[in-house]
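Structure incoming, see below.
Take a look at subunit A:
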Amino acid sequence: MAETAPISADFAPWEAPDAKPIIQFKNVTKRFGDFTAIDDLTIDIFPQEFFSLLGPSGCGKTTMMRMLAGFESPTEGTILLDGQDIAPVPPNKRAVNMMFQSYALFPHLSVSDNIAFGLKRDGLSKDKIADRVEEMLKLVQLSQFASRKPHQISGGQRQRVALARSLAKAPKLLLLDEPLGALDKKLRQETQFELMDIQEKTGTTFVIVTHDQEEAMTVSSRVAVMDHGKIIQVATPQQIYEEPNSVYVADFIGDVNIIRGTAKRADGDHVHITFAADHAPLIAATKRDIAEGSEVALAIRPEKIAISTEKPEDRNNAIQGKVLDIAYLGNISTYHVELPGGAVVKAQTANTRRVHRRSFTWDDSVWLSWTDTAGAVLVE
Partner candidate 1 sequence: MRRLSLISVPYLWLLALFLVPFLIVLKISLSDTALAIPPYTPTLDLSQGWAGLAQWWAGLDMENFWFLAEDNLYWKAYLSSLKIAVTSTLLTLLVGYPIAYGMTRAPDEWRPTLMMLVILPFWTSFLIRVYAWKAILSQEGLLNQLLMNIGLISEPLIILNTNLAVYIGIVYTYLPFMVLPIFAALDRLDGSLLEAAEDLGCSRLTAFWLVTMPLSKQGIIAGSFLVFIPAMGEFVIPALLGGSKTLMIGKVLWEEFFSNRDWPVASAVAVILLLLLIIPIVLFQRNEEKQREAEG
Partner candidate 2 sequence: MRRLSWFNTVSLTLGFAFLYIPMIILVIYSFNAGKLVTVWTGFSTKWYGELFQNEAFLNAAWVTLKVAVISSTFATVLGTMAAYVMVRGGRFYGRTLFSGMIYAPLVMPEVITGLSLLLLFIAIGLDRGTLTIVLAHTTFSMCYVSVVVSSRLVTFDRSLEEAALDLGCTPFDAFKSVTLPIIAPAVISGWLLAFTLSLDDLVIASFTSGPSSTTLPIKIFSAVRLGVSPEINALSSIMIGIVAFGVITTSLMSKRAITRRQAEENKAVQ
C-alpha cells in the first residue's frame, strides 16, 4: 500500500477542537420502505478533506452521497452544509456538485459544452464561461479535445471531462461516485494521483464513494468504513490498516489473519491470548481495556509474520507449523502454514532472492513469528 501524503502531514482538522466542519450528518436515518439504507448516522467532514466512503455494495454509501447531492432526503435527522440545513434546498440550488459513476456526460453536447453546461445555468457572461471552460480543460489536460463529442474520446478522457464539468462551478463540495470504477487497473492507478493533485490544486472538499479499498487508502485523508447503513470506523488510512477497531474492518481492508482466543490480563499494556490448549499463549500489546477471560480476536497482517526454519529468539510469539501452500505473486510470496490445531495462517515475505533458492517448500516444518505490537487485539 503506497503511503503518500496528499495533504501536508499535519492536516488533521478532525483532531482540532475548534475546526468547523463543512458537512455534518446528525442522526441521519434513511429508509426505503422496510429497508433501512442509513441507520442513525452521525459524522463530520471538514473543509479540504478527501473523504472516502468505503464499503460493499448495499452498505448505504451511495445513499449518503445522494442525500448530499439532493436526490434523496433523509427520513430522520438533519444534514448541515456549512452549518445550514440542506433539506429544503433542491439539487439545482446546492453548492454541491457530483461526478457520476457513469460520468453522465451529455452525449449530444461537445466536451466544452458539457463543461459549460453548469456555468450557463448560473447566467455568467459568454466570455467568463469561455475562460472558465478553458481553465478546466487545461486542468484536466484535454484542451485539444474541446470540440469532440463524448463518444469520440476514450474512457479515461471521459472520466476527466466528467471531473472538469463537476468542478467548473467551483462547488464547496464535490461528490465522486466510484470515479475510477470504469477504468482498467493501470489507468486507475495513474488517475488516482491525478485526482489527488487536482483536489490539492482546487482546495475543494472531496467526498468519494468506492468499494475499492486500495483506492480509498491511496487517495483519502480519512476513510469511513461502512456496513449495513452504519459507519464502523472513521480514521486515516494508516489507522484503518494498522489499528482496525473490529474484525469487520480488519477483514475488509487488505489481507488479515484472525486468531481467536481467550484473553488474560498481563503486565501493563499486554494481554495473553490462549488460542489452543497445548500451546503457550500469544502475547499482544493493546491500549484497550480488555476484560479478564473475554473472547478476543488477534488480527495480524500476513506481512507482519516472519517465516523461518529456526525458532527465532528475539520475538515474543513463535509457533511451529507446516507449509501447506505457496502462492507466488512475483514481488512477494504468501505461505499458507497449518498450525498444530489445524488453523491456517498466512505469512508473506518479499522475494528479494530468486525463487529457486527459496529456503522452504511444501510440507516443510517452519516457524512463524511476530512481535507483540504486530497485531491488533479486537473484541467482538
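Descriptive notes on the structure:
Basically, contacts are C-beta pairs under 8 Å (C-beta built on N, C-alpha and C of every residue); 3 or more make two chains touch, one makes a residue touch a chain; residues count from 1.
The candidate set was assembled so that all candidates are chains of the complex that A comes from, given by their letters.
The shown structure was predicted, so the numbers you read here are calculated from the model rather than taken from an experiment.
The candidate from 1 or 2 that touches subunit A somewhere in this complex is 2.
Partner candidate 2 is touched in their complex by these residues of subunit A: 69-71, 90-94, 96-98, 100-102, 104, 106-108, 117-118, 121-122, 149, 151-155, 157, 165-166, 169.
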